[in-house]
Each structure stands twice: as structure tokens, then as C-alpha cells.
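What you see is the complex with one protein chain gone and the rest in place.
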Amino acid sequence: MSFLRNLRNWLDERLEWDDLIAPLRKKTVPLHRLSYWYFLGGITLFLFVIQVLTGILLLLYYRSGANEAFESVQYIMTRVRFGWLIRSIHSWSANLMIFTAFAHMFSVLFLKAYRKPRELTWVSGVFLLFLVMGFGFSGYLLPWNTLAFFATKVGTEITGQVPVIGKPLMIFLRGGEEVTGATLTRFFGFHVALLPGITTLLILLHVLLVQRLGMSIPPKLEVQWTANPSEKREMKFFPNFLLRELMAWYAALGVLGALAAVFPWNLGVKADPFVSAPAGIKPEWYFLFMFQTLKLIPPKVWFIDGEVLGVLAFGLVGLLWLLLPFFESDQPSHMKRWITGLSIFALAYTASMSVYGYLAK
Amino acid sequence: MAILRNELRPFSGARYIGLTGFVVLAACLGYGQTTNSCLDCHSALPDPLGVTQEKFSQDIHAQKGLTCASCHGGDPTSDDPDKAMSKKAGWKGEIDRKQIPELCGSCHSDPAYMRQFNPSLRTDQLGQYHTSVHGKRFAAGDTKVAVCTDCHSVHDLRAPSDPRSTVNPLNVANTCSRCHADADYMKGYSIPTDQFAKYSASVHHQALAVRGDLSAPTCTTCHGNHGAAPPGVDKVQNVCSNCHAFQAQMYEKSSHKKAFEAASLPGCVVCHSNHGISHPTDAYLGTGPDAVCMRCHTPGDHCDQARAGLQSGLSQLDEAIKSADQVLRVAESSGMEVSEARLGQDQARDSLTKARVTIHSFRKDLVDQDIQAGLKTAAKDLQAGKEAMVERNYRRFGLGISLIAIGMVLAGLRLYIKKIES
Partner (left out) sequence: MTADQLPQPESTRRRVIGIFLGSGLLASFASFIYPVLRYLVPPAVADLGGDEIVAAKLTELKPNSGKIFRFGNRPGLLIRTASGEYRAMSATCTHLSCTVQYRDDLRQVWCACHNGRYDLNGRNISGPPPRPLEGFEVQVRGDEIFVRRRREA
């Protein structure tokens, strides 16, 4: 223990360590029956760190390029010692992270933690959600197998439906008119450089804001506790909540290891651009709700092409989602109920559409 | 508003210019099409005199510019039936069946004539026909046998490459069966009428009609088309050897060839049948209902023992491949990567196929070579599969260890939290 104390003194003399972490020491976490939801943000961050670490390890052996990508992943899975473990953890953690990101977003939504003064935290968070889905989309192509190839083809095709900017955007994403090895190189660049760079900055902002503004308390409880301060129950962030978070993170590690060992991620078949798309091609599960919606829109609505309408609608929804906190101000309570209703609808819609999309042929 | 009127000065030459123009126009439209006035009436007549324009337009002769008169004689440019169908114009009327081969041959056996239309078309069909069973019987006066029009159709005759043609490989069996599967029609001839039924159940038909493999044989592949005749008892394996070269080579050097020839048995057909050829199985070498060896050989003689040896070799390899496949399948579904072993399995299966082909030499030593090669590969793959399973178990064991360690940490953290909060 004295070693740790010496270390702390050393850091304090050079970094003013104690002053730095003083706010952390003061930080508290409100305790109520919905407190467990506070874990989600931390788990998402943890999984992101896992992604970065396993990603860096994969970079030691992965080669991007239509001629080598699939073979390099095959090499990692079969020849590199514990390559199967690193790669499977990377794939599983990616899916889990997207899931916890969505869950985190919905929990913030229902607990109304986006209210003033936390609007910017929400905005940065929604951007992070988009970035995380971008990570998923770009990373999925990198093994260069048939499913990924055609999922990318369909996905970028849909992007091309956006009026005016759609086509140039699609060409930018694909690195050309079609999905080729150039697309792979480009997606690799997005996945390991561009997206991580932006994401890191946004995460720093997001976490900084959370630290400075403290944890939000659900509205009803806030009213209650302001009236009777003695009823307020909280826990110190450091060390109590942090220790619990560490438990959650450790448990997540166990889950990841188990998934990787018992359900290793498969390789698929190497992509062949000249083969026709397999029947019933679907995107990854986190895009299913959008994909299924597009499939259900009739080919022509009024005079507008159905798919264009769908893409525009999702764009609009995304924009509104981003600006959600600014619609709810302190005054009109009917607005609050609207937003609550909308939140329930959004959750029900994404969940049911995802299930529908999964089960549909 | 004043209506402007074009004032044309009367120009009497106009009507002649119009008429000439019309004739020129008609001539331009009609360019390349020879007049075939026969169809004007005959398209409306009932059978057997009826030939519609639509039907005749499908005919390759019509497409090349020939008319009804090319075969039937007469004057196709005249609209007057008496003139069109006059003896003076060479009118032949309905062509008698006995005259059909020579009539068709009058053009199709003339290389100089055929060169104008399709220089690469053969011109020996009539000559071949004369050597065929149909041709020989025809020469002897039998009019029931097939002549050109029976197979090729008439008035809507299509090139063999056209999928709708009666002589397209996909349709040949149907065309032959029109007579050969008709028991009443074939009464009086000493050949069976079950060939089409048997062929339709065969593996060759499956390949041709179902899988669309145009290299698979139909009636004419083995019997010839114009020179159609059964290959002859001692020539059967020559026919089969065109595709099944390896088996035929083995058979040529085997003991069975001499034996079958001496007994006038038709080679390959003895074991594999001719029309109803099904996919051979290892049971051919057995003693059950599918057994072919035991149809001739006596149980207990040294041939029977050799047969048993061959069969056991094949089934040994088959079993080895199957058990390796089984292990590899389990390993793969547990997430292990076994693609190299799977490739090895392909090689092992190739060895088994080779062994099955080598059976036709009827020599155990040769068959054993292939069996042993296959067994070695299958054993290697089985080993790879087992190693994959070991690796899989090792992974789960490692997982178990790490989960225990993680569990300990979780328990420790829990206790620590309890302690600092008490």
C-alpha cells in the first residue's frame, strides 16, 4: 500500500494529481430503483476500448485488398496462435457495443437525462451512435466475404437514393461506381483512422460533459428530492460506483471470452463480384429495422419513389433525434408527454422491425 | 383567318409517278422474299392440306428463301390454282412416303448446292440412311420405318440447334419414342418397346433433360442419327468408351472382355444395361438384389472371393471417408477451421472414384492401390478432425479457467465493496 501512496505523491508533485481528480472524488451517483441503467454508458466505453485493443492486434496481421483480405482473416483464424480468440472477441464485442450503445441511448431517453443542461451530451451521444453504426458498417466489409460484399452493395445503393447528394455520396463511399477492392481499401481507412479519430474526440467531449454536469436524476425523483432533501440517496462515484462498474466490466470480459470460445465468428466464403447475390441478402441486425421499413414502403408513394421517401424519412428522423432535447423545454408539459410517447413508439418500432426483418425471408 | 390553299396545277403524270412509286415500294418491301402464293389458299384449308403462314415461317427452308414449290413443284408465283398446280409447272402434289428420302437427298446430298446455304453442313445423310436399319428396311419395301420427315418434321422444320426442334438433343428421345415406344405400331418387329421408358429413368436422361448437360447421351449418341443402328454386341464398349474412356481401357485389358466376347455378351451392357442405366453403386459388387457379379458367378468360387475382396476394399474406404467427414462436421460446427482437411476429403473421394473405375480391370491389386491412397488421405483428415476437436476442448478448458479467475475477481470485488460500505 505504501508503494501506491508513494506513487500518488510522485504524480501529485508533477501533475498536481490530487487537484485533477478532486472533482472525481466529489462526484456522486443518485441511487434509485433505475440506477442500474447508469452502467450502460460505462460498458459501452469499455467495449470500445476492447475494440481498439483487439483492433490494433488484428492490424498486425490483417491485409486490406481484394486479393488478400479474406486470406489474411483466414490466416488469423487458423494459423495465428489465439488469432481466433482476438478476432472473435473483436466481432462479438462490436455487436455487443452497438447493442449497449442503443440501450444506453434508450435509457437516457426514458430517464430523460437529455434535459437542460445536458443537451450537448445528448447531441454528442447521438453522433457517437451514428459513428458506432458506421464502425459496424465499415468493419463488416473487411473480411471480404460474400455476405459482407452484398450487404455493402445494398447498403451503399440505398445511400445513393438520397436526392441530389446521394450519387456523389455513394461514389465517395464506394471509391467508384461499384463495390470493388477500392471500396475495401476505403472502408479500411474509415474504420481504422477516420472513425476512430472522430470517435475519440467525441468520447472525450461526451465523458467530460458527464463528469462536469454530474449524473442526471429522473424528473419525478428530482421534484421529490428538491422538496425533501433528506430523502436523497446517493453513492460516491469513487470508489463505490467505480468498483461496481469494474465488476460489470469484468463480467463483460467473461461473457466476451465465452462467446468467442463457444461461438467463434465464421469466415464465410470469399467474395466474388461476378456471382449473383445470394437470395434474401440482409444487412447486419442493427440495420434491419431500417432495411425492413424500406422493404415495406410501396414502390411509389404519390409521385415520389418509395425508397427515396424512406431514406429521406430516416434522415429526417435522425435529424429530429439529434435535436430532441431542444424540443422539450421546461414549460409545455404536453410536449413532455409527446416525447415520452414518441420514445415508447421508437423503442417498440426498432425492436419489432428488427425482429420482423430477422424473421422475414 | 384565311385558309391557305395549295394550288396544284393539274399534273397528269402524277398518277404514273404514284403508281411507279408504289411498285418500287412494294418491290422494296418484298425484297428477299420470294412469292409463295400457295399459302394464300392452303393456310385456310383444313388438315391434311392446311399449312399456315405462321407454321411455315418457322421452317428453316422458308427462312432460307425456298418455297412450297421447291419440294412440291408447281408455280408459286401464280395465283391461279390451275396454273400453280399444273403438270407443266412440275407439280408433284403430295409427296409419296416412298419418295421422301430421295427427294430430301436431291438437295441435301448435293455439296455444290448446299454450299450456297450452309457450307459446313454435312451432305452424307442419305448415304448414312441407306446403311441404317430404317434405310435397309425401307429399301426392302417397309414404309412403316422412319423417313426424313418423321424425325425432322415437315413445313416447320427447325435447325437441330433450335430448342424447339424435334431433333434437338433435348428432344431426340421423345421423337424416337413416337414409334419405338408405341407397342401397337411396333407389332411385327422383333425389338422391345421399353427403351424410352427405361431411358427416361436413366442417369443419362437425368443429366441431359434435368441438369441440361448437353454432353450427355441420347438415342442418337449411341445409335447414330441418320445411320441409326444398334452398335453391335461386340462393339458396345467402343461406343461407351467415347466418354467413359478410362473404364473402357481397363475393361479392354481385363479377363471379362475375352470371356464376354466368347459368349457373345454385349460388354458394358451386361452389368450396366443399355437404356435404363442407373448410377452404379457398390452394391453391384454385393450379394443382394442389385448384385451383378453373382448373376453369373457361382458363390464360393475364386471369382466370388475376389468380388468380396473388391467390395470390402471399396466399403472400407467409403466408411473411412464418412467417419472423417463426421468428425470434421462436428469440429466445423463448433467453430473450428478445417478447410484444409475438407480439401483433403475431396482428394480422398477422388481416390474412391478412381478405385470404382479401376474395378473395370477386375484386378484387386490395381484397385487396392487406389484404395490405399484414399485410406491414407482419409486417415490424415480424420486425424486433422480429431486434432481440431482436441483444440476445441482445449479452448473450452482455457475458457473455463479464465471464467473461474474472473469469478474470483468478481467475488473479491463484491466482498471488498461490502467491506468498505459496512
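Just so it is clear, A and B label the chains in written order, and each chain counts residues from 1 on its own.
FYI, a contact is a pair of C-beta atoms (placed from the backbone, for glycine too) under 8 Å apart; a residue touches a chain by one contact, two chains touch by 3 or more.
Keep in mind that what you see is a predicted model, and the values were worked out from it rather than measured.
Among the residues B:222, B:265, B:357 or B:389, only B:357 touches the chain that is left out of the figure.
Of the listed residues A:41, A:55 or A:83, the one in contact with the hidden chain in the full complex is A:83. In the complete assembly, the contact with the undisplayed chain comes from B:213, out of B:96, B:194 or B:213.
Among A:7, A:22 or A:60, the one in contact with the hidden chain is A:60.
Residues of chain A in touch with the missing chain: 57, 60, 63, 66-68, 70-72, 74-75, 79-83, 85-86, 180-181, 250, 253. Touching residues on chain B toward the chain that is not drawn are 213-216, 242-246, 339, 342-343, 346-347, 350, 353-354, 357, 398, 401-402, 404-413, 415-416, 419.
Here is the rule we use: only the chains that are shown with their structure count from here on.
Put simply, the C-alpha centre of chain A and that of chain B have 56 angstrom between them.
Residues 74, 77-78, 84-85, 88, 239-240, 243-244, 246-247, 250-251, 253-254, 257-258, 261-264, 266-267 of chain A touch chain B in their complex. The touching residues of chain B, when paired with chain A in their complex, are 335-337, 339, 395-396, 398-399, 402-403, 406-407, 409-410, 413-414, 416-417, 420-421.
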